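After the structure tokens below, expect a handful of questions from me.
A single protein chain has been omitted; all remaining protein chains appear in their positions.
Then we have chain A:
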Amino acid sequence: MTSTAMPARSRPARALTRRHHRRGWAFVAPFAAVFALTFVAPLVYAFGLSLFRDQAFFGGTVFVGLGNYTQALGDPKFWEAFGRVLLFLAVQVPIMLLLALVAAFAIDSARLHAAGFFRMVIFLPYAVPGVVAVLMWGFIYGDHFGLAADLNHLLGRDAVEPLSVNWILTSIGNIVTWEFVGYNMLIFYSALKVVPPDQIEAAAIDGAGALRTIVSVKLPAIRGAIVVATIFSIIGSFQLFNEPNILRTLAPNVITTYFTPNMYAYNLSFGGQQYNYSATVAIVMGVITAVIAYAVQLRGQRKER
């Protein structure tokens, strides 16, 4: 995180601070109103939902307290979905961030011809709407009509099956990496841009080579950006939905209704009218995500000091 040091507070300003407080609220009010309406209220509503069980046909709504939570914590479908995104996170996020870092360093190195062009091209996939990107990759993956089919035809056997059970997660990871390398590269690149040139000069005078400069100067300098990118990626992985949900039509039996936690919540609610349980799954997942993201942030900050 780019933590700018707080200016030390001067002592004789008690009354002033209070007045500041009030004025501060006035500035925050527009944001706070929207925040309350679009963030806090739905959360509270979802939490309220999660304490009940509405029977879609007979019996009406009953208060079940934390019953839905105990059910969710013991739900093998939920944990299967969670395990899947965790695996996805563990493999895809490091690969994506590493690629983004390499790209950012290469563009920042000033040794690359047409750096602006590469920056643009690497970033471009992020500008493609997610749904369109998945549809496009779907056409490449398609084992009846896509590139995969052509390759198999060429090889004379079913060698490439991106939509099979064993490969589907990798295929989704490939799409997500393609989509977000550019975005993360831009975060890293802008952080690199503000590394003080005198530090780099000093390193050069001390005889550090390009690699040494990266490891000892640039990487520590952009640690904050790396932590931010990691947190974004963790959240993104846990919320995986678009890619599998769209590929479902191409790989119907491979991608189940509980392939990821978000898909599970979606299908519970819109396929099964289990709104209460769906809200519970969403909240449990939200809490897990928040805890992990917070842990990563704490760890990132600790190293910073």
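Worth pointing out:
FYI, contacts are C-beta pairs under 8 Å (C-beta built on N, C-alpha and C of every residue); 3 or more make two chains touch, one makes a residue touch a chain; residues count from 1.
One rule holds for everything that comes next: contacts and distances are computed from a predicted model.
Look at the chain that isn't drawn here: its UniProt entry, checked against "Phosphate transporter", "Multiple sugar transport system substrate-binding protein", "Response regulator receiver domain-containing protein" or "Electron transfer flavoprotein subunit beta", names it "Multiple sugar transport system substrate-binding protein".
Only one of A:Ser109, A:Ser216, A:Asn267 or A:Gln297 touches the absent chain when the whole complex is considered: A:Asn267. Contact between chain A and the absent chain runs through residues 41, 44-45, 47-49, 51-61, 63, 142, 144-145, 165, 249-250, 252-258, 267, 270-274, 276.
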